[in-house]
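Handing you a structure now.
For this view, one protein chain was removed and the others were kept in their places.
This part shows chain A:
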Amino acid sequence: MDTFSLLAQGLLTAIEPINLLYALIGVTLGTAVGVLPGIGPALTVALLLPVTYKLDPAGSLIMFAGIYYGGMYGGSTTSILLNTPGESASIVTALEGNKMARAGRGGPALATAAIGSFVAGLIATIGLAFVAPWIVSIALSFGPAEYFALMVLAFMTVSAAFGESTLRGLTALFIGLTLGLVGIDLQTGQARLAFGIPDLLDGIEVTTLAVALFAVGEALSVASSRAAAQQTIVPVKGSVWMNREDWARSWKPWLRGTAVGFPIGAMPAGGAEIGTFLSYSMERQLTKRPEEFGHGAIEGVAGPEAANNASAAGTLVPLLTLGLPTTATAAIMLAGFQQFGLQPGPLLFSSNPQLVWGLIASLLVANFMLLVLNLPLIGLWVRLLAIPAPWLYAGILMFATLGTIGANPSTFELGMLLAFGVLGYMLRRFGYPIAPVVVGLILGPLAEQQLRRALSISQGDPSILVGSPIAITLLLLALAAVVVPLILRARGKGQALAQLGANED
C-alpha cells in the first residue's frame, strides 16, 4: 500500500511536462545511438552522459532512464536486422530474429521484440517498485562487513563465474581495481598511485574509462581486423504488425521471459545474457513447432527479448537499493548518480524519496514512450543501420572525445582516453572481458571503504568480516562463484559457460 502511494507520487513527478520532455529526448537519443551497430547499452549510456551534465538531478536521471531503455531497444533492432548483436544480451535475439528477417518477417520480429520489451519492462519495473523497499529494509541492517562481503560476491560473479576464462576475468577485474586505487584516499587524504600528477588526484573518471574501452577500443579492433565482412541489412518487407497467430505464439514467451529475466538481473550476479539463454532454451523445449527453431521461430525472439529487458530492470534493484552495480551499464549509471553527489543505497530511499520514485516511475513512462515511438519509426532506425562503418566509427570517436572534453577539457584527459582505448583494444585482442574492468574501477574504492570501516569498528580484528551469518553466506557464495566454474572447465564443460560469457554488459 505504501509502495503504491510512493509510486503514484513518483508518477506525478514523472508526468510533469518538462520531465516528460526529458524522458522523450532520452528515449529518442537512446534508441538512435543504441541502434548503431557495435554500440551496446553501456556505451550508449556512457556516450550520452554529457548531454545530462547541465540538468538538475531529477531531470537528468529521468533522461537517463529513457536513454537506458532506449539503448536496450535499439540494440535488439540491430541484432534482428543486421545479425551483429551490439551486446551479448542480444546474441540470442539475433539467432532467431535475423532468420525471421531473412524470411521476410522482419516486421513481426521487431514488433514482438518491442511489445515483449514493453510487457517485460512494465512487469519488471513494477516488480522493482515492490522488491526495492523490502531489500532496503534488509539492507538497513547491513553493517560494513556485510557490505564488503556483498561486494566481494559481486566482484567474483562479474569477473569469474561466467565467460571463457576465470584467469582472464579475474585479471580484468584486478586491472579495474588497480585503476580504482589512483587518486586521493577517501579516509586519510593521501594520494595513491598519482605519481605527483595533479590531474590524477581526483582519480580516473568512470566515463572516460568506459568510453575508451568500449568506443575507442572497439574502433581500433574493427579497423585492425579487416575481417569486418560486408554486413547486409535485411530490408523490412511487408507489414510490421503481428498477425493473430504471432500474438498467440508470443504472449506466453513474454511472460515466461520476464519471470526468468527479472530475478536473474536482481541478484547481485549481473549479466542479462544468462536470462536470455535460459529463456531461449526454455522456449525451445516448450514450443509446439520445434522444427522452426533455428529457422526463425517467433518464440525465440519474444522470450529472450523479454528476459533481456526484465533483467535490465532487475539490475536496478541492487543498484538502487544497495549501491551495487553488477553490469557495465549499471556502473556507468552509478557514475551518473555520483556526479550529483548522490550515492544510491538504502539511505537514498529515505533521504531523497521523490528522486528515487520519480526515477522508477520514469522507467514506466519511458517504456510506454518506446512502444509508441518505435513501431512507427522503424523505417528511420533501419536507415541509421545503413551508415557505412568508416563514417560510423568516425562519428562514434567524435562523440566519444566530445564526452571526455565536455567533462574535463584537458589534453591529459584525452591522453588517458587514448591510453585506455589502446588497453581496450589489447583486452579485446587477447580475449579479456571488458565489464569487470569498469565494475572494478567504481566498486573497488567502495569495497575498500567498507572493509576499512569494518576493521576500524573491530579495532583491526579481521574476524568481524566473518562475524555474521549473512556475511559468511555471501563470502561462501563468492568462493563458489570462482571454484565451481574452474572445476566445470577442468572437466571440459567450459563451452556452456563460455556461451554465457558476459562480453559487453
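FYI, a contact is a pair of C-beta atoms (placed from the backbone, for glycine too) under 8 Å apart; a residue touches a chain by one contact, two chains touch by 3 or more; residues count from 1.
FYI, contacts and distances are computed from a predicted model.
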Per UniProt, the name of the complex member that is left out, chosen from "Putative tricarboxylic transport membrane protein", "DNA-binding transcriptional regulator, PadR family", "ABC transporter permease" or "Carbamoyltransferase HypF": "Putative tricarboxylic transport membrane protein"
Absent-chain contact - pick from A:363, A:417 or A:437: A:417
Contact residue for the chain not shown (choose from A:177, A:382 or A:438): A:177
Contact residue for the chain not shown (choose from A:165, A:308, A:329 or A:374): A:165
Chain A, residues in touch with the chain not shown (by the definition above): 50-51, 53-54, 164-165, 167, 170-171, 174, 177-178, 181, 185, 187-188, 190-193, 195, 216, 219-220, 222-227, 388-391, 393-395, 397-399, 401-402, 405-406, 409, 411, 414-415, 417-418, 421-422, 425, 428-431, 448, 451-452, 455-456, 459-460, 494, 498, 501, 503
